[in-house]
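For this view, one protein chain was removed and the others were kept in their places.
Up next is chain A:
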Amino acid sequence: MPKPSDTKALPAFRTAGLTKTYGEGKAAVHALRGVDLEVPTGEVVVLLGPSGSGKSTLLNILGGLDRATSGDAYFTDHELTAMADRELTLYRRDHVGFVFQFYNLMPSLTAEENVELVTEIAHNPMDPGKALDLVGLGERRHHFPAQLSGGEQQRVAIARAIAKQPDVLFCDEPTGALDSTTGRAVLKVLADVNEALGTTVLMVTHAAATAAMAHRVIHFADGAIRDVVRNAERLPPEEIVW
């Protein structure tokens, strides 16, 4: 996929009438009920909402992991909802980084090798060691996931996501399994990446306080957007308390 022609001018994501239904008939679950949304390029956007409101579903669709039932979703000028599986794979490979709530490191690979797993297939990756340095784990590069704490594993996961220098970073409750101090360290890394590389960050959380570090906060409820708030003033992650 060619790089978007004028990335700055276009929003990173745009959706119109996006719906997602799991199952059929009586058992159907309407995870998304028509989502219209714009995510400007280079911003940190936080998705807030109660559990089960469809945040992960939206993230998965925008990240090319899942397909919408109806509606349109665009990444810059590319229509995600029209892409074949193969194109979605390339989209993920070339433009997207993921950070998951449960880290999802390969248990049989060291920290560095987990990062290499991604740099291996990326176009313009940074050095895996440098990515680990960025998250403050350069020293631990040869450790296996089982030898790392939860916070450290999550930082490896972030290093892995940013090492390919993606256009967008999707984080699904990246601090969900962490205590607040460790969580703050993780959030700081995300803010730094956004600052330094201009990466668009789309983050799901249900820790409302996290919203203070975002450019934009989207409140989600029952499969739809309730409102969008622009933060006039952003708080550095170090000062967030929850």
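Definition applied: a residue touches a chain if its C-beta (ideal position, glycine included) is under 8 Å from a C-beta of that chain, and two chains touch if they have at least 3 such contacts; residues count from 1.
Convention: contacts and distances are computed from a predicted model.
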### Task
Mind telling me which option in "Acetate kinase", "2-oxoglutarate ferredoxin oxidoreductase subunit delta", "HEAT repeat-containing protein" or "Putative ABC transport system permease protein" is what UniProt lists for the chain we can't see?
"Putative ABC transport system permease protein"
### Query
Considering the whole complex, which of A:74, A:98 or A:220 touches the chain not shown?
A:98
### Query
Among A:38, A:66, A:133 or A:222, which residue is in contact with the omitted chain in the full complex?
A:66
#### Entry: For chain A, residues in touch with the removed chain
56, 59-60, 63-66, 85-86, 89-94, 96, 98, 100-102, 104, 106-109, 113-114, 116-118, 120-121, 145-146, 172
